[in-house]
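Data block below; observations after.
Yeah, one chain of the complex is gone here, protein chain that is, but the others are all in their spots.
== chain A ==
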Amino acid sequence: MSASSSAGGGRVRRLSWPGRAGHGFVAPYVVLLIAFGLVPTIYAIYFAFTDASERFAGLSNFATAATDFRFLPAVGHVALYLLIWLVSLVVLVVGLALLLHGLAARAADRALRFLYYIPGALAGAASAMVWLFMLDPTVSPVGFLLRASGLGTFGQVIAPGHLPILLAVIAFWTGAGGWIVVMYGALNNISADVLEAARIDGAGPWQIARHIQLPLLRKWIVYMVILSFAAGTQLFVEPQLLSQASNGVAGRDYSLNQLSYDFAFQNDNVGSAAAISVELLVVGLVVAGLFVARSGFFDAD
């Protein structure tokens, strides 16, 4: 029944709806999304609600994870890291993009755009490795800066109190370049007429940025915050590598994802590991939902 009706509907669609090619382009992505996005998610949800012998376990996996002595500290670590990182990301990325746009039509602009983007070309683990060298005063090219601030050894640099800032710096260095280029593109989309009209009305660069460019960038900023929030809650590679490089001095059990990893592979408790990842999924979805709803992200212009 459904086959015949969809065949009938197809004919109607072929006439009224020319977007078929688009579906063709999206289809491979959908396949990958199902294989590597949806199926693992469902698998994780299944694990989160079952025990080792595959019986329904209610919320006991969530309780085990939440009452573990590492859970609350990890939540605190990730929250502090997110706060520092997201604020610096929004302020610096938007600021740098505006400055870059102000430079337009000069050679410096093109060179800087390239420069900002380079670190982003390094994969996550590789960039964390670069920072392991940067942070060791003995071998770091900026060792004099570290020593000048009273940090003579690697151990002092990676003291627990420094970690949120260090991780935010690493994440900014690797991730911000791409966003600066995106923001720059968004700024280029703002009609020159609008800017010229503002200038004729006597608006300076500051007023143009404050009253025209920033409001028009708002959706892009929301987009950046949503994606960066989701990525930031998944913090894993940087502290994990740091912990291996420092032989466990810093970064062990630091983030929620590390705790999930430990549950799965050290404590042999896949259920609680899945419970943490499901919690992260829910938090990410709720925050994205809030931002989308409050910012009118999908409203047509």
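The working rule: a contact is a pair of C-beta atoms (placed from the backbone, for glycine too) under 8 Å apart; a residue touches a chain by one contact, two chains touch by 3 or more; residues count from 1.
Here is the rule we go by: contacts and distances are computed from a predicted model.
Selecting from "Sulfate transport system permease protein CysT", "Regulator of nitric oxide reductase transcription", "Extracellular solute-binding protein" or "Hydantoinase/oxoprolinase family protein", the unshown chain of this assembly corresponds to "Extracellular solute-binding protein" (UniProt protein name). Only one of the listed residues, A:116, A:131, A:154 or A:184, touches the absent chain: A:154. From the set A:233, A:246 or A:260, the residue in touch with the chain omitted from the display is A:246, counting the whole complex. Note that of A:25, A:69, A:206 or A:298, the residue touching the chain absent from this view is A:69. Counting over the whole complex, chain A has residues 2, 5, 9, 12-13, 16, 34, 38-39, 42-43, 46, 54, 68-70, 136-139, 153-156, 159-160, 244, 246-250, 252, 264-268 touching the chain that is not drawn.
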